[in-house]
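Mind having a look at this structure? Questions to follow.
The complex is shown incomplete by one protein chain, all other protein chains being positioned as in the whole.
All chains are identified by letter, namely A and B, in their written order; residue positions are counted from 1 within each chain.
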Amino acid sequence: MPDDVTSRSSFSDLFDAGTIGSEIIPPDEVSATRTAARLLTEDIGFSRQRARILNQEYDELHHRSHFAEWRAMTADRGRASMTEMLSELAELGFAWRDIARLVGVSVAAVQKWRRGEKAAGDSRRKLASLLAACDLVAEHYEVREVASWFEMPLVGEAPVTPIDLYVEERADLVFDYASGHADPERILSDFDPQWRERYRTDFEVFRASDDQLSIRPKAQ
Amino acid sequence: MVHNLEAPCDSDSIDWSRLYRARGDEVVSHRPYFTGDVFERVEVQNPDGSTKRKNVIIVQHPCAMRTNGVDLVPKLLVAELRNHRVLSPEEWTGYTKNMPLPDLIPSVASGRRSQAAFFDELYLVAPERLASRIACLSQLGVNLLLQRWVSHNSRVVIPTSTYNKATSGVYEESDLIEEWCEELLPAGILPEKATVECMTWLREDVGGVTRQRMLEDEQHRSEIRRQMRSAIRSLADIAGDLG
Partner (left out) sequence: MYPNAPVVLVALELRHPSAEPLSRAAQVKIKQLLAKRLPLPRKATMTSIQATLGVAQPEVTTETAPQYVSRDRTTAVTFRSAAVIVETTRYGRYERFRDVVALAIEARQTIEPVVGIERLGLRYINEIRVPDVGDTLASWEPWVDRTLLGPVSVVDRLGLTAAQLQGVVMLDRDAGKSIVLRYGPRGGYAVDPEGDLKRPAPTPGPFFLLDIDSFWAPTDDIPELNPEELLTLGDDLHEPVRTLFESLITERLRKEVLRHAG
């Protein structure tokens, strides 16, 4: 959405003036405090679709917000049943405990849903949102193996994964990371400015002679 | 550098449920026993030979619990649980003899709602005596338990992320076995048999490496889960045809 949109008159075919009557006078323009932040509020008579008709340059100036797309895809995905959605996530290879975390419920709740118990409306939407986010990541950014991508750390030295970003309501960073354009370390710093200190460690995991994973101090 | 003992959450967003995978009747009975499992009223033996019933938690390392991947070792190391006030996240850097378990029993309001494991009250228990499981810890909970337990014994504090790397493969195994058993129960396959089947499947060599080994690398986990779910479907179909 452009930051500043003024529309004058209701007779232009660029705007949806509603059912045309003769000489309908539009209401006065209402004063608005402008922000640099991008607002997504809709105004009657000027929808995003019409913005495209209005101006081809529009899309060049403002890439379509992933969040607008995420929202639309969530609505789409939400038409399926809980069990269908859970099945799809299982097909992708997600762990049930990660699905529970991503949706913000206990593992037991997910197990109940799998057995056919009803879920609250909010949970349905969150599940649909998760699937939609997977769609976005897979389709737009051609991330293959979406479930695997979600559970792998962005950077070797820190255990932070896209799951952690998503759970902390930083889906913007998830989409950023998926785009492949952003530097993973910058994304991590955005998420947690202290990450380097927080995950600095004197220990490492290695495979011992008995073939088991073990812990030892790092070589100096 | 010196690491501090960690807490499961910050004080501005307290959420003790992050410690637990399941509590009370959420616990799935055929989930394999694992480090951090809490049992109630277990008969334990004192040094003088007398016995008592205590609530206990398994502190045995996840990789040291089984002889052959399926059967539990004859003796499991457990620590006693007692009622304990809820510690704030900041307080988790202290209380080095304990593993706090706030909201262990969320259905009660009384003193036993929150407990803590006491690392200096240890017992060895035969697995058969562990009957009534009342809680399983999440991966985060297991990592915190290991951090505190090892620190208590050695004065060395290792970050939970390191424990995570070392144990998440075997934690994942438990999840997969639990799922395998759950999915095949309706087809009439009993958990004991299903567990063995699952372990056999996990130990199959696939192009020079076992699936079990592949679970240790997060890059391959979702692939293994997909394969497993497919294998379960086939087995369920077969059982359905036979049954």
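Everything below uses one rule, namely that contacts are C-beta pairs under 8 Å (C-beta built on N, C-alpha and C of every residue); 3 or more make two chains touch, one makes a residue touch a chain.
What you see is a predicted model, and the numbers here were worked out from it, not measured in a lab.
Across A:Trp96, A:Trp113, A:Trp149 or A:Phe175, the single residue that touches the chain missing here is A:Phe175.
Not every partner is drawn; the one left out touches chain A at residues 1-9, 11-12, 14-15, 30-44, 51, 54-55, 57-58, 61-62, 65-68, 70-71, 74-75, 120-122, 125-126, 129-130, 168-172, 175, 190, 193.
One rule holds for everything that comes next: only the chains that are shown with their structure count from here on.
Between the CA-based centres of chain A and chain B the separation comes to 32 Å, rounded to the whole angstrom. For chain A in complex with chain B, the residues that touch the partner chain are 90-97, 106-108, 111, 145, 147-148, 151-153, 158-159, 199-205, 212-215. Residues 1, 3, 17, 21-22, 26, 28, 63, 138-139, 158-159, 161-167, 169, 172, 175, 179, 182, 216, 218-223, 225-226, 229 of chain B are the ones touching chain A in the complex.
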